[in-house]
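Removed: one protein chain of the complex. Kept in place: all other protein chains.
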Amino acid sequence: MTMKISNDNIQISNKILSILFAGARPFSIRRLGELCEASTKDVEEAMRVLETQLENLPLMLQTSGNDVQLVTRPEYVDIVKQVVRDEMAGELSRPSLETLTILAYRGPLTRPELEQIRGVHSSLILRNLMLRGLVEEKEDARLGQPTYAVTFAFIQHLGLKSLEELPDYESLRGHEHVVDVLKEMEEEAEAKEKTQEASV
Amino acid sequence: MTMKISNDNIQISNKILSILFAGARPFSIRRLGELCEASTKDVEEAMRVLETQLENLPLMLQTSGNDVQLVTRPEYVDIVKQVVRDEMAGELSRPSLETLTILAYRGPLTRPELEQIRGVHSSLILRNLMLRGLVEEKEDARLGQPTYAVTFAFIQHLGLKSLEELPDYESLRGHEHVVDVLKEMEEEAEAKEKTQEASV
Partner (left out) sequence: MLGLFFVSRGAILPPVPITFQTAQFEGPLDLLLQLVEKEELEISEVSLAIVADQFVQYVKEGQGKIAPEELADFLVIAAKLVYMKSKLLLPSLVDDALEEGPDLATQLRLYQQFVAASRTVNGMWESDQVSFPRERRTVRQLEPSFVPPRDLTTTAMRELMQAVITRLTPIIKLPQAAMQRVMTIQDKIASLAQKLRTHASFRFSSVLRQAKDKGERVVSFLALLELVKQRVVKVAQTDLFDDIDVAAHELDRLADLQLEFV
């Protein structure tokens, strides 16, 4: 019985690998489930199997939120660079860096949430980073506002498997101050909504 | 001693795999040798190692004459076909439709110009539209960049003789906001050029 389940997983894991390889782009876990006719749980389990299988190979799974992509391990940068151009190269300005860092640790964030942390109007810098393909608008809006997060291209340029590998990720992501600031904003927005409802 | 040789082989085999994966095209054995700084014999030996490593995965090396390429195993052809078919025949996403529309009303545009209007990095979308025969690269480049426009087949598909027949063509094509945002970009580019000249 156990044997069979594990066999099934290997099957799904191979399906996933062939999809990620042939598609050559990020896929959501949900879409992978549809394509493999498997549950989200099975896909996640298969991804763990895959990670073990890829252990000794120069490839790895890179995740961002619910999306996953197959990429080369950062140790092979020198050799791969000979055949593929690194489109992301170039310096980051301080405001860019600051915005990317906040979104990497705390994203997806709405623009007001980001501005609350930066203390400064950020629509131009967001637009700039979206033009460079370092930030993208996510599908899930919050409080009627679009949310923003860093892209796979950014994660790739940092050579990370996922943003959780950033130093002090847990503490900065879940830091009480961030949580406080955002909670207060949410309460404010809710209060405002209520007033508007009342006035209608 | 044997140990060391075998380790070296694994190293070369991983180098080869990373090149074949990221490059996504056939490479000659000679070229692989150059890139990995190894002899043809070592490359051939490493390829045998690779074949064993890939045994349980859905990927394999495909050789044709002196060229070698990384491909999915034939057993996975159905699932891979579906991924490709999805991308080709699925309904176009809103960002894709938007890109197509901008190129219809305002094309030919360079990629930076298109991105300036959309506010979002657009290389993947452009590639996808080209793949579907809806957009093509034009011969006339601008500012050293290729320009893109919708294809004649697409214009015909809309039932138009020319793009000027699009509703409100003149007013939307020449809208001041579009003109302004492109002008702003041009000025920035010129300013940048000047700074670079000055610093040389």
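A and B are the chain letters, set down in written order, and residue numbers restart from 1 in every chain.
Here is the rule we use: a contact is a pair of C-beta atoms (placed from the backbone, for glycine too) under 8 Å apart; a residue touches a chain by one contact, two chains touch by 3 or more.
Bear in mind that the values here come from a model prediction, so they are computed numbers and not experimental data.
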Notebook entry, point to check: If the missing chain were put back, which residues of subunit B would it touch?
Noted result: 21-25, 84, 87-89, 91-92, 96-98, 100-102, 104-105, 117-119, 124, 127, 130-134, 151, 153-154, 157-160, 165-168, 172, 175, 177-178, 180-181
Next item on the list: State which residues belonging to subunit A touch the missing partner chain.
Entry: 21, 24-25, 60, 62, 69-75, 77-78, 80-81, 84, 86, 88, 91-92, 94-95, 97-98, 100-102, 104-105, 116-121, 123-124, 127, 152, 156-160, 166-168, 172, 175, 177-178, 180-181, 184-185, 188
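As a working rule, only the chains that are shown with their structure count from here on.
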Next item on the list: Round to the nearest whole Å and give the separation of the Cα centres of subunit A and subunit B.
Entry: 21
Next item on the list: Would you mind writing out the residues of subunit A in touch with subunit B in their complex?
Entry: 10, 14-15, 17-19, 21-25, 35-36, 53, 56-59, 70, 72-73, 76, 79-80, 82-84, 127, 130-133, 136-137, 151, 153
